[in-house]
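Below: the structure, in structure tokens.
Note that one protein chain is taken out, while the other chains of the complex remain in position.
As written, the chains take the letters A and B, and residue 1 is the first residue of each chain.
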Amino acid sequence: MSDQATSFVRNDMLPPKEPPSSQVGVVKWARENLFGGWLSTVLTLLSIAAIVYIVWHLFPWFANGVWNADSLTQCREILNGATGACWAVIRVNWLQLVFGFYPPELYWRPILAFVLLFVAIAPVLFPSVPRKLLWFSGLYPFLAVWLLWGGTVWAPVLTLAGFVLGYLVLMAAGSLGTVIATGLTIAVPVLFWLFALGPLDDFLQGVIPLEIEPVASRDFGGFMISVVIGVAGIALSLPLGILFALGRQSTMPIIKWISVVFIEFIRGVPLITLLFTASLLLNYFLPPGTNFDLILRVIIMVTLFATAYMAEVIRGGLAALPKGQYEAADALGLDYWKAQRLIIMPQALKISIPGIVNTFIGLFKDTTLVVFIGILDPIGRASAIRATSDWQGIYWELFLFIGAVFWIFCFSMSRYSMHLERRLKTDHR
Amino acid sequence: MEAIAERAIDRSQMQVSDEIAIQISQMNKWYGQFHVLRDIDLTVHRGERIVIAGPSGSGKSTLIRCINRLEEHQAGKIVVDGTELSSDLKNIDKVRSEVGMVFQHFNLFPHLTILENCTLAPIWVRKIPRKEAEETAMHFLEKVKIPEQANKVSADQLSGGQQQRVAIARSLIRKPQTMLFDEPTSALDPEMIKEVLDTMIQLAEEGMMTMLCVTHEVSCAGPSRTG
Partner (left out) sequence: MATDSGAPTGSFRLSMLLYDSRYRSLTIQVFAFFVLMFGAAWLVYNTKTNLEALGKPFGFDFLFNTSGYDIAQRPIEYSSQSTHLRAAMVGLLNTLILAVMACVTATVLGVFAGVLRLSNNWIIARLMTIYIETFRNVPVLIWIIVTSAVMSESMPPPSAFRGADPSASMILWDSVAVTNRGVYIPAPLVEHSLGSLNIPGVQLSLDAIAFLVVVALSIWVNRRVLAHATKVQNATGVRPATWWKSLLILFLPAIVLLYAMGFHLEYPALRGFNFSGGIQMRNSLIAMWIGLSIYTAAFIAEIVRAGIMAISKGQTEAAFALGLQPGKTMRLVILPQALRVIVPPLISQYLNITKNTSLGLAVGYMDLRSTLGGITINQTGRELEGMLLMMLIYLIVSLVISTVMNFYNDRVKLRER
């Protein structure tokens, strides 16, 4: 019995062995991932059957596609009874689907604006891009408006000057206290825009005429209009959304209730009713004789719409900040706006970027609704094309094309937002 | 709280001037119906180092948070360096610029580097040129013995003890007359507590700064007596 008391010590390592053959390779993978139980097996077989069925029916349609034809009838003649897509409709009309009736010789302007858009948002989206580029991001909206609509350069420059003026006033009036400084910062630029912008514009245009060919809003269309409305809506709604998010968190009851009512009202009604308000009712609400651009009206409404959603996203970001951050900012003696600008917003916005991107994806898809008020966005263009005698009866090809373009935009943005969420998770513990 | 505050305040005999730094008289505070602070009277002379100890929930933190008006008191009087804390915002700004505060959970700003955490207030509140502010900040970071960490991007990369020392440096750089410590060691691992306490003791030994420390740990109260 005493032998059993001796402990066992292994002195040399056993050599590793191969796992049983059922545990490796394709067989194992298939067993685990495709046939792990009867339910899984049934699902696998059903899926394979579905894939085979779809490919079997769709492949010839894609493969037989006709690219060179002038009308659906011609397509059908070429196909001669076989199934096949008539891609010719895209080849003939794609420029219209992208640009609407924008003058073809000026296509370079929207293209340039689109490319510069990426330069402008790069410093916001990617932390590795030099901060200096943020200057360009600030200038970009004015540049883009000028490139797209053309006309005199002085209107956007003077609008920008209003913002610069506001900043200067803020710097100069800083010592007068938060309330007075805030009031002046809002009042001075507004007065400047209302009363000085028009005459100054005329004057400068008279002295130094800098002008490119103007393009009317009614010539805008296709994907260009979707991008313009989407980007303008999101860019304008961000600052407004911040204000309403702060308003909703305010301890002042009136400010809080104004924000809550605004946000809940906008979120409670469909976007389409707001768009109809823009096209039908805005003229009622404004002084008699005011009549401005439909696209501008739509951008205003889309902005209000996005503002409410943006405010909720940012409110989520604010709520995620620990209370200690506010207290530490207070204890250091920062006033409300400085605390917001230096401490709270940089963190809250960073947390909110995935939500902001998702809001943008939603907004971008929602721009398709402008077709209901007569703006020729891609769907509007597609309907117009389908109404012509040449292409009557075609729909799959057009909607596939439009859907694919939307998909590429939205999918890449949603991937980016997921990537951000992952990065945020690692950033914060 | 009234009884506790009187009992627990440890008036250590050190270089204390006759000047009064903080004068609290008949101060009361309620949270809704709950009467947290009842008739508090406290006079702190310049250069005095005081530890306020007591069980958790007794209102210690609330008391020192009232001193730079992170909390509002409802009755009584608080005068800090001759400025009475009332609803007057200018007075509040003035008091906050004279009083430094260190929090239990450090409350460093995670989106800024260590150096930026320290220079934020000098640049934006005191309007000191960046260069000068950075030099001062480095000086104080050296004092709390972490100059080499100055350009770490996120405060989260530091240990708890290091974070708290940065928080102390962040307050010191404003050269406050008074420092408030709100449970500075209770969120720390035991082995980190000492480095923070050492920093505080060093501060106490150096000058005429008024220090108020709230804690429920005796380990904090012990060394301060020797300072």
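One rule holds in what follows: contacts are C-beta pairs under 8 Å (C-beta built on N, C-alpha and C of every residue); 3 or more make two chains touch, one makes a residue touch a chain.
Here the structure is a predicted model, which means the values were calculated and not measured.
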Touched by the hidden chain, restricted to displayed chains: A, B
Given A:Y53, A:W67, A:F195 or A:Y395, the one touching the chain that is not displayed: A:Y395
Touching residue (missing chain; options A:I48, A:L95, A:I208 or A:A320): A:I48
Residues from chain B at the interface with the omitted partner, ascending: 26-28, 39, 73-78, 84-90, 92
Positions on chain A where the hidden chain makes contact: 32-34, 36, 40, 43-44, 47-48, 50-51, 177, 179-180, 251-255, 258, 264-265, 267-273, 276-277, 280-281, 283-288, 361, 365-366, 368-369, 371-372, 379, 393, 395-396, 399, 402-403, 406-407, 410-411, 414
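The rule is short, and it goes like this: only the chains that are shown with their structure count from here on.
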Of chain A, residues touching chain B in the complex: 322, 324-325, 327-328, 330-335, 338, 342-343, 346-347, 350, 427-429
Residue numbers on chain B that touch chain A, as the complex places them: 68, 70, 93, 96-97, 99-101, 103, 105-111, 120-121, 124-125, 154, 156, 170-171, 174
